[in-house]
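Encoded as structure tokens, the structure appears first; notes follow it.
Shown here: the complex without one of its protein chains, the others still in place.
Right, chain A next:
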Amino acid sequence: MGSITLQRVNKAFGDLTVIPAIDLEIADGEFAVFVGPSGCGKSTLLRLIAGLEDVTSGAILIDGKDTTALPPARRGLSMVFQSYALYPHMSVRANIAFPLKMARLPAAEIEAKVQAAARTLNLTDYLDRKPRQLSGGQRQRVAIGRAIVRQPEAFLFDEPLSNLDAALRVQMRLEISELHQALGTTMIYVTHDQVEAMTMADKIVVLNRGNIEQVGSPLDLYRRPDNLFVAGFIGSPKMNFITGPVAAGLDCHTLGVRPEHIAVSTGGGLWTGTVGVAEHLGSDTYLHIHTENLGTLTVRAGGEIMLGHGDTVGLTPDMANLHKFDDKGRAIR
């Protein structure tokens, strides 16, 4: 089936190295998410796996076979693009049928598979429309239909939800996760949104400037970030970083505390501060608290807490959930 292995994969455009020698193993049936800020090389990495870019050196193995020199058409992968990349001159039916037509399947079999894919994605009523007559969500479904119809070794998703509005994004996120459970096919999903990464992934690959910062399950990365970058990138709101005497007192250069690991009280507490902005979300309240020698800290408190601008509060960090980093930003364990 579809395991994917990268061996010392390196990519340079001229003198500019975008990806320096990466090793990565994605197991068959796994949902892997490449996440990182824009320009971190996650899309380039996906395009290298797809074969849309040539690797400068290294090898890409799909299902144990070396595919480094194969053109994209012969790697047995399907891809969903950020722009959907539907064929504008073809109907939905012809769009979904295109990979099968390229594989020279008999017409009756193509029609049966297109119908099945359309049923899975609720597109049966739209088969004769052109892409321009569809909404964004429907176009996205057609793109997914085109990808699933020929049962590939693995699916590649390149930021597929970033053109959708927030509500639709949540819904499509669920649909893709359900699709993964139903098909059991390997999926690689590229996003800059750590919420998508956390909610969908079996395995998250955090990338920064072409380097893999850490690979692990969502909760691994949340509980045990290897370095400052991962600690700051995973989790919302962001982890608080504290330097100076307080950190030094705990034998580290930087001390990291997640907003949900600080308790607020109206008096007492280990640290004190005043509330700047209180963001009430209903279920939670995010408090931005100015302190004298720790800077501004974000604290996640209960939804019903009634604190507002200017209130003085006491703060107590959960000592079991502190993250310590050395002066190079690496975690101390």
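Here, a contact is a pair of C-beta atoms (placed from the backbone, for glycine too) under 8 Å apart; a residue touches a chain by one contact, two chains touch by 3 or more; residues count from 1.
Here is the rule we use: contacts and distances are computed from a predicted model.
K.L.:
Given the options "Cytochrome c-type biogenesis protein CcmE", "Sugar ABC transporter permease", "Aldehyde dehydrogenase" or "Spore coat protein CotJB", which would UniProt use as the protein name of the unshown chain?
P.N.:
The chain we cannot see is, by its UniProt record, "Sugar ABC transporter permease".
K.L.:
Looking at the full complex, which residue from A:P99, A:P160, A:G210 or A:G256 touches the chain that isn't shown here?
P.N.:
For the chain that is not drawn, the touching residue is A:P99.
K.L.:
Touch as defined at the start, partner being the missing chain; which of A:V35, A:V55, A:L77 or A:A331 qualifies?
P.N.:
A:L77
K.L.:
Among A:A85, A:L179 or A:L322, which residue is in contact with the omitted chain in the full complex?
P.N.:
Candidates A:A85, A:L179 or A:L322; residue touching the omitted chain: A:A85.
K.L.:
Provide the residue numbers of chain A that touch the chain removed from this figure.
P.N.:
Interface residues of chain A facing the absent chain: 50-52, 71-74, 77-79, 81-83, 85-89, 98-99, 102-103, 146, 150, 156.
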